[in-house]
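Just one protein chain is left out here, and the rest sit where they should.
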Amino acid sequence: MSKIDSKIPEGSIEQKWTKYKASAALVNPSNKRNLEIIVVGSGLAGASAAASLAELGYKVKVFCYQDSARRAHSIAAQGGINAAKNYQNDGDSVYRLFYDTVKGGDYRAREGNVYRLAEVSNSIIDQCVAQGVPLAREYGGMLSNRSFGGTQVQRTFYASGQTGQQLLLGAYSALQRQIGLGTVDMFPRHEMLEVVKIDDKARGIIARDLITGKLERHFGHAVLLCTGGYGNVFYLSTNAMGCNVTAAWKAHKKGAFFANPCFTQIHPTCIPVSGDHQSKLTLMSESLRNDGRIWVPKKQGDTRKGNEIPEEERDYYLERRYQAFGNLVPRDVASRAAKERCDEGYGVGASKLAVFLDFKDAIGRFGKSQAKKLNIENPTDKQLKEFGKQVVEEKYGNLFSMYEQITDENPYEVPMRIYPAVHYTMGGLWVDYNLMTTVPGLYCLGEANFSDHGANRLGASALMQGLADGYFVIPYTIGAYLAKEIAVKPIPTTHEAFVAAENEAQAQITKFFAIKGSKSVDHFHKRLGKIMWEKCGMARNEKGLKEAIQEIRQLRDEFWKDLRVTGKADEMNPELEKASRVADFLELGELMCMDALNRSESCGGHFRLESQTEDGEALRKDDEFSYVAAWENKGNCTYEMHKEELVFDVVHPSSRSYK
Amino acid sequence: MSGNMNLTLKIWRQNSGKEEGQLITYPVKDISPDMSFLEMFDVLNEQLVSKNENPIVFDHDCREGICGMCSMVINGRAHGPKSAITTCQLHMRSFKDGDTIVVEPWRAQAFPVIKDLTVDRTAFERIQSKGGFVSVNTGTAQDANCIPIPKDDADASFNAAACIGCGACVATCKNASAMLFVAAKVSQFALLPQGRIEAAARVKNMVAQMDAEGFGSCTNTGACEVECPKGISLENIARMNREYLAANCKD
Partner (left out) sequence: MNNTSPNFLTSSIGKKFLMGLTGLFLIVFLIVHASINASIFFNDSGTTFNMLADFMANNFILHLIEVVLFIGIAAHVVQAAILTRQNRKARPQKYAVQNSAVSSKWYSRSMGLLGTLLLMFLILHLKNFWVPTKMAVMEGVKDHHTFTHLIDIFSNPIIVVVYLLGLVSLLYHLLHGFQSAFQTFGLNHKKYTPFIKALGFWYSVIIVLLFASMPITIFLGLIK
C-alpha cells in the first residue's frame, strides 16, 4: 500500500468536484472566527487564498519577504490567463481546456485535478473582472482573447503584456481590503524558516523579521505554503532575485513529500545571456510567437545581422518541423528545437546561443491590413512599414521597448535574439486533491505544489492554476480539514515544539556566521547554477546527472566550510537571507538530479537524451513512468521515492504530436 | 564584451532608521556597459564581501521593471537618468567612463530609511487598504461579459492600473506628494462600472489616509509624471481631484 493517497473523489470526471463540494464538511461561521490560518507567500495563490479565507471569516496571517504583497513575482507574468469561456465561438469548452492541459503536460498530471482546474477557470475571469481588473477589451466592450502555445483555440485573456501584474493587483486589492477590515494580519519583510509540527500536524511557523533579524513564532490551525517555484536553483532564471525554495524545503524536511522535482520548464523566448555579470534573465512573452517567426540562418556560423540575411537563406525550423502548430508549439518543444539548432552550430549573436524571433512578416501583414482599413490605395513601402510597426507597437510595445532597453537593439528593425531560459517549475511539494501535503494541516498552493501541469505547463496556465487554488479550491478543501479542528484552542507559542523549531532556525543562522570562510553566497549560487544548467537543464543524460550529483555534494561541503556571511544576525542582512536560501537550493539541486536520473524517459520539460525518437522528439515511456515521483526526506540528504500511479480514465495517453 | 568603465560611486549608507547616515565614496572598476545598474551594485557588493565589509543594502527583486521594489535616486533623479524605466532596467551604457554617480534612497517623511538605500513604503499599503479595491467577495461575480466596458475606458483604466507602486513619484516630487500613486488607483476604479459604486467613499478614504501618512500636497509641477517608470499621466490626478470634489459635494 502506498504511503500516499491522492484522495481523488469517486465518480465521473465531470462530477468529481461538484460532488466533492456538495459533500465536504463545513465549518460554521462562529467557529471560523476561532480558527487561525497562516499563509506564506502573497502571490496569486497566496493573496487570493488569504483574501478568500478571510472573507469566509477565518483569522488569517500572511507572510511575504518583499515589502508588499503586491511585489510577489506573479506580477511578472506577461502573456495571459486561460479560461474555457468560449467567447470566441471557436469550439472551446471545459473539456477541451482539460484535454489540452493534460496533453500539454505530456500525460504526467492527475486528470481529476486538471478537470477541476478547467472547471473553475471561468469563475476566475468573472471574479477578476468584478474586482476591477482591466482586462483587454474589444471595441464592442467585450473581453478580448488571444492564442497561446499548445492550443488551437483563442482562450487567453490578457491585459497588454502585464496580465500577471493586473491579476495580482486584483488579488492584492482583495487582500488589502481584508487587512483594512482587520481580518488579515500582514507581515511583509518576513521570511519563513521552519514549519512547526505538533502531534504530526502543522501548527505554525518560525519566521524571521528581515528588518530586525528577530525570529518570531506564529501559531495557525493550518499552514498554507504559496511560495512559488524553485527556478532560482539554476541561479539564472526568469524568477525574481528573491524567489526561493526555503519554505517548501523546510516543509519537505518536516515530512512533506517533494514531487517530480526534475520537471522544470525552460521558456523558449528569453533575452540571451550577455556576460558573466548577468544576474537574471528576462522573458519575452510567449504571445510574441503569435506573430513573430522563429528562424536561424541556413548556413552554420553565419555572422551577418539578422536583417541582412535574405529570405531564402533562412531556416524557419519550427514551421518546417511542426506544420500544424508551427511557431506555436508548446514551450518544451520550442526550447529544445532552439537548443538543437544552436548545438548544431546555427546559433546567432556573439555567444552563438540565440535564435531569431522576427516580426518582419508581421509588420508587412499588419501594414497591409491597416492600409486597407484606412482606405489608402497603393500605399508606399514606407507607409506599409510604418502602419505595420504601429500595429505591432500597440500589441507588443512594452515588450519591444523592454528588449531594446536591455540589448540596445531596435527590434522593429533587426530581428530579436532569443534563447531558452529557466522559467517555471512544474515539480513541487506533493499535494492531494485537497491541496494538502503529506503533513496534515500543511497545504501547498500555486507553483509551489507539484500541481496540475504534469511534465510541462502550457502558456497562460500558471496564472489560472494559482488563482484557481487560492480563490476556488482551498476555501472548500480547507473546511474539510478544519471542521475536525474546531475544538483545538490556539496553542501558545511557548509550546516546546515552537521552541524547538525556533532553536533549529537559530542554529542554522549561528552556523552560517561561524564558518567565517572566504567565498560569498553568490559565488556558490553561481556554481550550483552552472552545474544544474549544464547537467540538469534542457537535455539530461545518466552520465551527466551522476556527475552533477557528485559535484553538488562537493559544492555543498565546500559551502559549509568556506562560506562568508558578513554582518550580523540581528539586523537587516541580505547576505544572510541569501545564504539560507542557497543552503536549501544546494540540497534541492541534488534531489532534482536524482529524480531526473530515476526518470529515464523523456516527457515534457524533462528530456533524457537516452530516450528520444529517431527524429529527435521526446520519447515517453508510459509503461514504466506513468507515475508521480514523490520523494520523502529521510534526513542527511537521503531520500525515499514513493510512487503515485497516474490513472487516465478519460484522456488516453498518446504520443504528443504537434506536427 | 568585458568591462571597460571605471566609476566613482557615492552611496548613501545608513545603518538603521535611528542612526545618521552619510554618503560614502566607492571606486568600481571594469564595469561593462551591458551590465544593468544593479548588476554593477552586485559587483561592488561582491568586492565589499571580499574585504569583509558589509555590502550595501538596497531593495530589488524582479529585475525586469515590474515589481516596483527597486528604488534609487541616481544623480538626483528617481530611477536614474533615463525616463520611463525602473532602476533595475537602467544599463551602464547610460554612463561614461570616469563618471561620478551619487546614489541616494527615496527621501520622504512617509518613507523612513530602514537601512542604506532601503526605505519603508508601507504607507502605500495603508492607503491601499482604505479603499484601493472593489468590495466583492470571492464567488459572487456574474459572468465577465455581462457588463460591456467601452474599450477606451478599459484602456484608460489599464493605463492607470499599470502603476507599480515604486514610489518614484513621491521621491521626485518637491513636496514628497503621493498624489500620482493614489490618483492612479482611484482612477483605475473610477473608470470602470464595477468601481463606480464605491467611488465616493474610496476617494475620500484614500485621500484622508494619504494626508495622515504625512505626504506633501500636489503643486502640479508635473515632475512625477516625467519620472514615473510606467508613464502614469497627470490626468489621473485631475480625475482624482474631480472625484474628490464630487464626492464632497454629495454629502
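Residue numbering begins at 1 within each chain, and the chains themselves are lettered A and B in the order written.
Throughout what follows, a contact is a pair of C-beta atoms (placed from the backbone, for glycine too) under 8 Å apart; a residue touches a chain by one contact, two chains touch by 3 or more.
Predicted, not measured: the structure shown is a model, and the values here were computed from it.
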Answer for the absent chain's shown contacts is B
For the chain not shown, which residue from B:Arg13, B:Arg107, B:Arg126 or B:Lys151 touches it across the whole complex? B:Arg107
Had the left-out chain been drawn, it would touch subunit B at residues 10, 12, 23, 73, 75-77, 102, 104, 107-110, 130-131, 135, 172, 174-177, 198, 200-202, 204-205, 207-208, 210-211, 214-224, 226-227, 234-235, 237-245, 248
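Basically, only the chains that are shown with their structure count from here on.
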Chain centres from averaged Cα atoms put subunit A and subunit B apart, in whole Å, by 26
Taking the touch rule as given, give the residues of subunit A at its contact with subunit B in the complex, in rising order. 48, 51-52, 55, 66-73, 75-76, 85, 87, 123, 125-143, 159-160, 162, 165-166, 169, 172-174, 176-177, 179-180, 186, 188, 211, 238, 240-242, 274-275, 277-280, 282-283, 350, 401-402, 405-406, 408, 471-472, 475, 518, 520, 522, 564, 566-567, 571-575
Contact set on subunit B toward subunit A in their complex: 1-3, 15-16, 32, 34-36, 38-39, 42-43, 46, 48-50, 52-55, 57, 59-69, 84-85, 89, 91, 93, 114-115, 118, 120-122, 124-125, 128-145, 147-151, 154-155, 157-158, 161-162, 164-165, 188-189, 192, 194-195
